[in-house]
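All protein chains of the complex are present and in place, except for one that has been dropped.
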Amino acid sequence: MGVVHGEEMVLNIGPQHPATHGVLRLQVRTDGEVVSEVTPYLGYLHRCFEKHCENVTYEQVIPFTDRCDYLASMTNNFGYVVAMEGLMDIKVNERVEHIRVIMAELQRIASHLLGLGAFGLDIGAFTPFLHMLRDRERILDLFEMTCGARLLYNYMWVGGLSHDLPVGFVESTYRFLDYFEPKIDEFVKLLVHNKIFVERTADVGRLPQDVAISYGVSGPNLRASGQKWDLRKDDPYSIYDRFEFDIPVGEGGKGSVGDCWDRFYVRVLEMKESIKILRQALSSLPKEGDVYQSLPKKIRPPIGSIYKRTESPRGDLGYYIESDGTNIPYRLKMRSPAFTALSVIDEIAAGWLLSDVLAILGSLDIVLGEIDR
Amino acid sequence: MSTDQDKLITELVEKGLTGDMEPINSIEDRVLRSKAKAALAKAKRAAKSQETAEPKKKKSEEKSSDDLPSSVNLNEKIVYMINEKFSGSLANENTETHIQLKSDQWFEIATWLKSEPSLFFDSLQCQTGIDVGDNTLEARYNFHSMKHNHYTEIRIAVPRKEATIPSVEQIWRIADWFERETYDMLGIEFSGHRDLRRILLPDDWEGWPLRKDYLVQETYHGIVVPKMKEGWE
Amino acid sequence: MDPDGINELQWSRRNKMGLLENRFNDNVIVEKLDKLLSWGRSTSPWFFQFGTACCAIEMMAAAASRHDLMRIGMIPRSSPRQADVMIVAGTVTMKMALRVKKLYEQMADPKYVVAMGSCATSGGPYWQHGYHVLKGVDIVIPVDVYVPGCPPRPEALIEGLLKLQEQILDERPLTRKMA
Partner (left out) sequence: MTVDFIFDFLNQFFTSLAGNEFLLLVAILLPCVVLFGFITIYALVVIYTELKVSSFIQDKVGPMGQGVGIHAGKWGLLQPIADALKLLSKEDIIPSSANRPLFVLAPFMIFVGAFISFVALPFGDSIIIADLNIGIFYILGIGSLAVISLILAGWSSNNKWSLYGGMRSAAQIVSYEIPAGISLITVIMLAGTLNMQDIIIYQQGGIFNWILFDNPFIPVAFVIYFISALAETNRTPFDLPESESELVAGFVTEYSGMRYAFFFLSEYANMFVVSAVAATGFLGGWQSPFPNALNSPGWGVFWMMGKTFFLIFIMIWIRWTVPRLRVDQLMNVCWKVFLPIGLVNIFGVAIWTVLFG
């Protein structure tokens, strides 16, 4: 980091630190409490995802996508199977599409819950975090009754699903939604409009729209900067074009557009929108339909490549798949939204106080598994 | 529909376009009235799109896609424009899925891709490095425009021995990390990158893992790397 | 970074050095004291939040409202100095390995390690092609309890921790040389 001048101090946050959400190392140059430069060092969780993909078959890639963004495994599976189905030109039936959307939206809520809770934790509010985890458990129960796993599901397969919905799933999901909707309001009361919380987050770490686009920031972080961009609406995949929902964007409710509070509040609103989608998808879920109907006997996509993006809870999740006609991917690259979101940290965190840097980091909602892959 | 009805409607529409809605609203026949209104709306929309199209044309006056028939896809359009502006930088004319470029003029082309108003690729979505065999490495760029909502892919192949591609890190800031990752994984050098270090692997790691002939090193700081525990398999 | 010693690590039953370790001969009073101390240690194993990957989420879930690790006396600490149990939750990579060792060394004796999940146990799904993944955290630090699973459910983690408590309870800290 070069020469350290006078009063300055170089401080290593991480790789093991309660606020880094995993094993990230931030090297910050500080003068007292004021941070002048933030340099992230990645790779402490580099698990060679792409190398594995070049060595295992297309089906076996799915569990590895689970483990990339371990807070949103369903949407990671979803992105991969959408890309593969695009490459192989497979159409899946209505029931499968509906179940996929239901799972993805439940996963979005679960992921946002943990992201918001962890952000609160970074600010020092411990209790909302546990309340969030408590409600998240209920979503995990739904996943568990569907596919038996709590965290890493391997649920969506190319051309279908690993299991059909169990008996009583729809009712349980409705029950969960009825339980959860008032909880959002409670959460808003507890944290979102908390005076101290607002003081800590409003106007802090403003991310202008053009900077966000240049850094490839996507998802809720980009929307908080005022850009109305959601792949579910703007480049619809699966059956998202059938549902009615809004795209919440940051409006600077407590400070200016694109600050930490906006990034936080957009996620809260997105959970509400997900509930809307869930209710529509549950009501239009077809009773009939075999989830194994279009499972290919052998996955051997034609020679060629595809780049397909889907909207994961963290933003544009892209898969670049290069096929050489065999049953093993020639190259598979994952464009992870958290990777691009983290890259912007120096731009928006420099000049703030040490506590703010950690708040800004929390507001970006990163998952190290996806950054390092 | 009779001809005099048609005539009547065109008359009414003309009047409506100037802002005079009285005659339309005073028509007794409900069917005729709604027909007239629909025609008016259509005419208004057409007029609007003409208006918006005109200033765009003025902006991209010099060489742009306007000379091309509107049926060509985006890639063909870009290739056409690149040929006009940066002749000789295309590696081949294949435009079906992607555009294949040579590496030497890449920085200029990239700058142009972002600044050209009719393309305006403001977002670099993804950058992938591939070991395509034949001692060739390839960098692939997926671009997207938030404004026009269109998308393209550009590929640049370089020989393994002198794998150097101009860096676009200063144009799209995210390319900074994308290029570092590609460098880390495949050893493609990006000339002009201000901070080209390994990003995921440790600085003292040996080799480029995603090259197809990669052999993992035996030990790292005294820790056996490819070790498999005894009694497995 | 110090490359020395990692290969020669022979973790037999290592010596846990506390304030009063191994200073006494065996007699009735010492035995009672022994029991008291091991009771204290087994009842209050504060754990060090060392989450690296997916398992960290399950560790958090285990500490959170539904499963509540605090029931068995486990309180999370973020500084290694004040922790007794290090739950290595998740994959440890080569880049992280030496830091894991350092963190382990920073903990005060008596210290225990729980390897949570198959990554920490053996490299898990990454054991074959994971060029950058440490094939089991026991290559760099000694492990007391292995919890299998990818990721283990919170119940599995709690089971592992109860096993650890049993193990601590059986210890005789004051008279280890006799035992």
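Chains: A, B and C, in written order; residue numbering restarts at 1 for each.
Heads up, the rule we're going with is that contacts are C-beta pairs under 8 Å (C-beta built on N, C-alpha and C of every residue); 3 or more make two chains touch, one makes a residue touch a chain.
Keep in mind that this is a model prediction, so the values were computed, not measured.
Though it is not drawn, the left-out chain touches A, C in the full complex.
Looking at A:L191, A:V268, A:I306 or A:I321, the residue that reaches the missing chain in the full complex is A:L191.
Touching the missing chain, out of A:R200, A:R314 or A:R373, is residue A:R200. Even with one chain removed from view, chain C keeps its contact list with that chain: residues 17-20, 36-37, 39-46, 64-66, 68, 70-73, 75, 77-79, 81-82, 84, 106, 108-110, 162, 165-166, 169, 173. The set of chain A residues touching the chain not shown comprises 9, 11-12, 17-19, 32-33, 120-127, 130-131, 134, 190-191, 194, 196-197, 199-200, 353-356, 358.
Note that only the chains that are shown with their structure count from here on.
Chain A and chain B, compared by their mean Cα positions, are separated by 24 Å. Counting partners per residue, chain B has 200-202, 209 as the residues that reach two or more other chains. Each of residues 95, 128, 131-132 in chain C touches at least two other chains.
Only residues 15-18, 22-23, 43-48, 51-52, 55-56, 63-64, 67, 70-71, 114, 130-131, 133-134, 136-137, 140, 150-152, 368-369 of chain A touch chain C when the two sit together in their complex. Those residues of chain B lying in contact with chain C across their complex are 200-202, 205, 209, 214, 216, 220-229. Residues 97-98, 122-126, 128, 130-131, 140, 142, 146, 149, 153, 172-174, 176-177, 185, 198-202, 209-210 of chain B touch chain A in their complex.
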